[in-house]
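One structure, as structure tokens, below. Some questions next.
With one protein chain removed, the remaining protein chains of the complex are shown where they sit.
Per-chain residue numbering starts at 1, and chain names A and B are given in the order in which the chains are listed.
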Amino acid sequence: MGTNQPLTLSRRNFLKVAGAAAAAGTGLIRPNSANSATPEAPSFESKYSVCDMCFNKCSLIARVRNGVVEKLDPNPKFHKSRGMLCARGNAGVRQLYDPDRLKSPLLRKGERGEGKWQRLTWDQALDHAAEQLLKIGEQYTRCGVMFMAGADMQSTFVHRFADVYGSYNKLSHESMCLIAGTRGFLDTFGEVPIPDMQYTKYVVMSGANRFEALVTPDSMDLMKAMAGGCKLVVLDPRYTKTAALAHEYFPVRPGTDMAVMLAFAHVLITEGLYDREFVEQKCYGIEQLAEHVKQYSPEWAEKECEIPAEAIRRIAREMAAAAPQAMIYPGRRSSNYRNSTQIRRAYAIVNALLGNWDRPGGLTAARMVGLKSPGYDAPFYESNPFERIDHGVAKLMFEEEGSLKIARDAVLREEPYPVKGFFTYKTNPMQTAANRSKTIEMIRKLDFMCTVDIVMSDTAWMADLVLPSQAAFERTDPCSAQQGSSACACVVMRDPVVSDPLFESKPVFWMMKELADRLDLGEYFDLSIEEYRKEQLRDLPGAMDALINDGVYYNPSKLYGVYEGRIFKTKTHKIELFNETYQQMGLDPLPVYESPTAPPKNQFRMVVGRTATITQSSSQNNSLLQEFEPENDLWIHPDSAAALGIHDGDPVTVSGKVGEQRIRARVTRRTRPDTVYMHTGYGVLSKGLSRLQGKGACIAQVLEDGLDEISGNMAMHETFVKITKEKKS
Amino acid sequence: MKKILSLILGIVLFLTSVGLVFAYGDGNYRKGKYLFRKNCRACHTEAGQAKELSPLSKTMAEWEQAFKPETAAGYPCKDEWAKLSESDLNDIYTYLYKHAADSATPAKCK
Partner (left out) sequence: MKTQLAMVIDASRCWDCKACMAACKTANKVPEGQWRNWIKSVDLDLVEPGGGRLIFQPGNCMHCSEPLCIKACPTGATYRNEADGTVLINRELCIGCGQCLPACPYGARFRHAELRVADKCDFCAERRAAGLEPACVATCPTKARAFGNLADPESEVARLLKRNESVQLVQAKSPTDPNIRYLGNPGRTDWPVEAQMPSAFGFWKNVAGPVVKIFVGFSALGFGAMLAKQLFLPDHPEEDRQPEEKRHE
């Protein structure tokens, strides 16, 4: 900003002034005399599309000029996002035109992760992939290839390919994200509820950060509800922005959320504050629960969670007074502790006691959207093993999601059978799965790994074959159904915004179709996306017109009272406070509290979290978003830092059982003295992410891969680390 | 006549044995899904001649009831049932029961 100079006119500026003055003299430009100026209206073309920067899939409007996307705006007609586009959504333009985008298929030439690549034509690449898939299928059965696809509108075709190829080893990202919560609520309510934030009056948010980790419409609706008087209580070991905006914040001791919930239940039951009529009619096991929570008084809980007993008692009473427009927010990412399913079940139980199910401002059932899922009759391979590779460890694993933690261990052990192939699409376990060394070790066990992505992620960096996917705005995608409680039950779809995809990129649908053809499975991909959509919208006349005209279709389906005259989809056909299935399986039928181990002396528990400008590990290289979070740092409390002689900005080493990283310390009161934190997605290995080279540290390298033994969710808050100050070089 | 008698006897024996097997529900549910799609979904679809069926169309108890020999004997498709082997029926039952509406893993047959 070279202003520290005497004012002189450069020749260039002088000419400019002279020219302008001349122009003004001739009356061409006279802004000061007229004092009025209206710029020419730009000739934008406006096209509906769907954001691809996170899983929320917000409908948006692309402003296109001369075939180039210049700006993305929210679609004001899209209620699920409340007509907004967040920072990441706005940065979608930079994702589309990222100079780091993969340009052609690449075949590994050197060692895995060495970064030596040979450029292939698409035919060469697909022939090679087909050959490898056949070879592994013959040698190790079709289940010898594992498939993993992230949250994407075309991921369904990767699953379809896995099905018809014959592997049931399909993984989603969910076992590193939300399945513990899904499990806990499913095993209580018989379905996974959608919170009705808009009309709620009282929210206890524990283990969620909804004003930074944006979820539509929850984040927006909560803020709106708060403007109308809704109270927000946040429990988090970190002082997040959600905590900063809450009416009350408690820096809860990590891993003790269940103690708080059980104490809430204790107060609601002992003081007779729960919804008796609702519980009597709709819940199973109140007697057992009442007996069970006798031991869990607020005074007992205070010792565990470090929240004053009187506050717990008061909050329970306040919730009861606001019920049924009160809730324990179910949350999303719950890959935290060994017992996260039981922790979340405790959340579900308190909600049941508040009687907020199926009512305004409470937890609502999934609404009817009416989108069809076109089926296919996948062949059955008699030679295949009986079960998935990750079967039998977690008692209630979701078949369709799997468990990356268990699967990775199984691949390493080659038990119950060898898996030698790995196909990934738009997912980055190298950065998002705890214990990166183990992920690398697993990849080294493989005969063939193929990764489809738009950039050279760390996962692509380790692959044998890397295939360049089209960016969202270049693709024709299927329709996608969305649930938004009182905001909407709706459908979105994606048509290309730009006509020429960059470089040689292709949609994964095309890749799957081409591979299926090469494996004599072409009949299962004998369709176009347009036909697929038609099938999806079969029961929704008018939906396609709405999608074209408004960018979204709404199904005005029933929202509240969906369960009137209906049974709950549980074994007892009621909301299961007490879960008999758990009992039969040898699991605790009611959540039993176990006190989390405190970190050893001079060690810290490491926790995972999100910000509004970062999506897991996929957005850190984005040139716009990087300005907000150029690199990560280690959050450490001033008292802890002082004890270790660490000052703000000092380079430190973070070391745990499975790995260590170097990073700068950020001395901050925003974390508890016993807890440290860093953002996910930095410290990359890939040289293909040019803006991230040498930036920050990789949390996945330090985190231990704990396991939630019920759902198979990875438990990422079970790591203790040492922090040591480095000598400044 | 003899033919018919032996057929009835066959069906009765078959269904009884099937009933025994079903009590366990220990079949291969993956193969069950494949067989269900192949044998049942020809009619039991939305556009088909019979009522659309998916695992979550019924509760576990209802599937148990539906596969009892006396129930099954009354189905319009009882002849089709007869063509399925014991183990195939057990596989189908296992699939449907495992993903029933009130099971731990309710599923729709896409």
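Keep this in mind: a contact is a pair of C-beta atoms (placed from the backbone, for glycine too) under 8 Å apart; a residue touches a chain by one contact, two chains touch by 3 or more.
Since the structure is predicted, the reported quantities are computational estimates derived from the model, not experimental observations.
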* Structure fact -> Contact set (omitted chain vs shown chains) is A
* Using the definition of touch stated at the top, determine which of A:135, A:241 or A:518 touches the missing chain. => A:241
* Structure fact -> Of the candidates A:162, A:667 or A:689, the residue in contact with the absent chain is A:667
* Structure fact -> Cross-chain touch to the chain not pictured, restricted to A:74, A:137, A:478 or A:609, is A:74
* Could I get the residues of chain A that touch the absent chain, sorted low to high? => 1, 3-7, 9, 13-14, 16-17, 19-20, 23, 29, 31-32, 34-42, 44, 70-74, 76, 81-91, 93, 211-212, 214, 219-220, 223-224, 227, 239, 241-251, 612-613, 623-625, 627-628, 666-670
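Definition applied: only the chains that are shown with their structure count from here on.
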* To do: Give every residue of chain B touching chain A within the complex, in rising order.
  => 28, 30-31, 34-35, 37-38, 41, 56, 59-60, 101-102, 104-110
* Asked: Mind pulling up the chain A residues that touch chain B in the complex?
  -> 168, 186-187, 190, 373-375, 377-380, 384, 386, 396, 398-399, 567-571, 573, 581
